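There's a structure below that I have some questions on.
Of the protein chains in this complex, one is absent; all others appear in place.
Just so it is clear, A, B and C label the chains in written order, and each chain counts residues from 1 on its own.
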Amino acid sequence: MPAWLSPLVAPFIVLNVVIGLVTYVTLLERKFAARMQSRIGPYRVGPHGLLQPIADALKLMMKEDIVPRTADRRVYNLAPIVFLVPCMLIFATIPFAPGLGVADLNIGILFFLAVSSMEIVGLFMAGWGSNNKYALLSAMRAVNQIISYDLPFIFAALVPVLLAGSLKLSEIAAAQQGLWFIFYPVIGQLAFIAFVVSTLAAENRVPFDILEAESELVAGFRVEYSGMKFALIQLGEYAHVIGSSFLGAVLFLGAWAGPGPEWLGPLWMLLKAMFLFLLITWVRWSFVRIRVDQILTLSWKVLLPFTLLLLVSTAFVVVWRAGV
Amino acid sequence: MTREQAKALIDERFSSAQVDGDAPTSAEATASRPIVVTLPVDQWTAFAQFAKTTLGCRFFSFSSAVDWKEQGLEVVARIDNLDDGVGVMMKARLGPGVSACPSLVPVFRGAEWMERECYDMFGIQFEGHPDLRRMLLSDDWQGHPLLKSYAVDTPHPPYR
Amino acid sequence: MSNPVLPSSPTAKRPHGPEGPAPLRSSPTRVVSPLSVIRAVTKALWVTFLNLFRKPVTVHYPDEERKYPDRYRGLLALVYEKDTGEEACIGCRLCEYVCPPAVIKVEMLKTEKRNYAKSFSLELYACEFCELCVQVCPTDAIVMMKSFDLATADRREMLLDKDRLHAIGLQHQQSWATGNLLRAMQGPPKMARAEEVHAKPAGSQA
Partner (left out) sequence: MLDTAKTSKVEFDYSGGERLTMNMGPQHPSAHGVFRAILTLEGETIVGVDAVIGYLHRCHEKLSETLTYAQYPSIASKTDYVAAMTSELAYVMAAEQIGKIEVPKRAQYLRVIMAELQRVASHLLWLGTWCMDMGGALGGGATVFLYCIRERELILDLFESLVGARLLYGFYQVGGTRYDIPDGWAQKCRETINLIDARIGEYESLLEDNPFFLARAQGVGVISRELAEDVGIAGPLLRGSGVNFDLRRAAPYSSYEDFTFNVPVETGGDCFARYRVRMVEFRESIAIVRQALDRLPDGAISSRPGLKSVAQIRIPKGEAYARVEGPRGEVGCYLIADGSAKPYRMKWRGASFSNLAVLPHIIPGHKIADVVAIMGSVDPVFGEVDR
């Protein structure tokens, strides 16, 4: 294999796996949600609806791509790409198995957090570009919400870093061989809850999904998009959710640790990520959305001090454990 | 405030008002039957104010109108005293050809939409109404549908 | 204060009606303490989790047919008489007068033995399925079927004429209600007062 090609192979494979995973995760969510609501979910396309995601993708590709006349053309067209790129980049540093991963940077988690907060730029471009009142309102709400939830998200993600003593994701995973960080006496559980809540908010999932609150803002910033652009935004959103659930699996559920032979690692990793994803979906289908100002007060007045306190206390515990 | 006390108060305060024209039926029915008061038009708002303050009829049920062809339009309003279960049905004949009437909005805020609908359906101009425009029909609609003179869609061969 | 009062300062005070603070509450305000949050969240999640194992209620419509009750008000149809096999309708136009949206149009054909309906048209797209026509029909000619699937791409096909109505009559299963049965169920008051309990459902119609 020529030298210039080898760095491209791993990202190419991971990218395709992620896109495939994202399409089939939407089906998993729709089936799971349907069962919770005593209905069936997609059933017609293919056996038990298995071809439904492919049908959706093809449909979106064939749909006409309408650009509103008064839209700010350049910003409107660029927005989906600027939104999608960060959502794909976050998979770069996630170790799927001991050696398997695109790039195991020694500042792995820092890269993840930095890139994942870049998506807000694409989002606001979409809201502003489509020159639509509903989109503008939802873009403004989005900026408020994501910025105010990035901090608790970072603090909650830093607790395992402190426990493992390194930023490198594979080392964090290795440190959990004996004891998964979620089972760490008190700190683990609290950090896990904080992590899940702030993931929910960072990706605008219910109960914080005021971004595309259909009952008020129809479809939020995506209202003017159709066809492939709409698919890109949808892809980006689900990729972000799965990226966070993979990160959660690595940080709290001991990545590829699990009974059975060594080569089963990636499977365990996938199962744990899917468990986290179903947890997010389960919460999504059980709660009512809360108002914008309540979300912000929850973040600044409750979540931020709580995660800060948690971080400081983990630091003390680590120092005390190291000292004794 | 029983039904009889209310009727006595009305007779004494509004001499020109005619109370309870029709004969009472079975006892049980009279208990819940409203007091029907026919008023001259100029006392319309005054009586509503009196009913709201002294008779305690604070609940504004509805207000509408009836088109008696030649005898002209008649305005109807129904207000209730919820605690004592006394209902008052106010009526006022506008006289032939007249389509103006004092508004109840200063007394009851609920009358705002009701009177806009009355204007929309009967063309009655309510003086003192803050914003009298059509309530249900579009602004460029011609005519007032509930007048008896408004032609009804006569039975027709299957036109659809 | 007819139109809404616009609050002076843009940052409007705690949102309650312009009439000032609300009266005290009778049911205690649910204070949101951390413990109650955890308990409520788990209770809510438990309900949805519980439902995960209930059988879904969806009926696969085109494949499985839902069981219709026997008084189902479906498509309208004309029937033939049981014994003579002739058309039951005598063109008396009672159903035409009673139909609230006036969708039925009947012309009578007079012959010496009995009358027939020369033409009978029913605009199904405007019919309200209120079953008044079935109720007033003296000879139980017009009845309702236990099916509703007559979806067509063209509105004009919904203007049913006599033989289409007869065809529908043969095609589907007839529901329970016919003129005489309905009138008997409503029961003439004299009969009910004379006897003490049930009016006989048989043709006791005076």
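The working rule: contacts are C-beta pairs under 8 Å (C-beta built on N, C-alpha and C of every residue); 3 or more make two chains touch, one makes a residue touch a chain.
Here the structure is a predicted model, which is why all the values come from computation and not from measurement.
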{"item": "Contact list for the unshown chain, restricted to visible chains", "value": "A, B, C"}
{"item": "Contact residue for the chain not shown (choose from B:W44, B:F108 or B:F126)", "value": "B:F108"}
{"item": "Absent chain, residues of chain B that touch it", "value": "22, 25, 29, 32, 34, 58-62, 64, 66-67, 76, 78, 82, 85, 89, 108-110, 112-114, 121, 130-131, 133-139, 145-146, 150, 152"}
{"item": "Positions on chain A where the hidden chain makes contact", "value": "36-39, 133, 137, 206-207, 209-210, 213-218, 284-294"}
{"item": "Hidden partner interface residues of chain C, rising order", "value": "3-7, 10-20, 22-27, 29-30, 32, 36-37, 39-41, 43-44, 46-48, 51, 57, 68-73, 94, 97-100, 128-132, 135-136, 138, 144, 175, 177, 182-189, 191-193, 197-199, 205-206"}
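We adopt the following convention: only the chains that are shown with their structure count from here on.
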{"item": "Length of the line joining the C-alpha centres of chain B and chain C, rounded to whole Å", "value": "35"}
{"item": "Centroid distance [mean C-alpha coordinates] between chain C and chain A, Å", "value": "48"}
{"item": "Chain A and chain B: spacing of chain centres that average the CA atoms, whole Å", "value": "62"}
{"item": "Set of chain B residues in contact with two or more other chains", "value": "none"}
{"item": "Residues of chain A defined as touching chain C within the complex", "value": "34-40, 43, 282-283, 285-287"}
{"item": "Chain C residues touching chain A - in the complex, by the definition given at the top", "value": "44-45, 47-49, 51-52, 54-58, 60"}
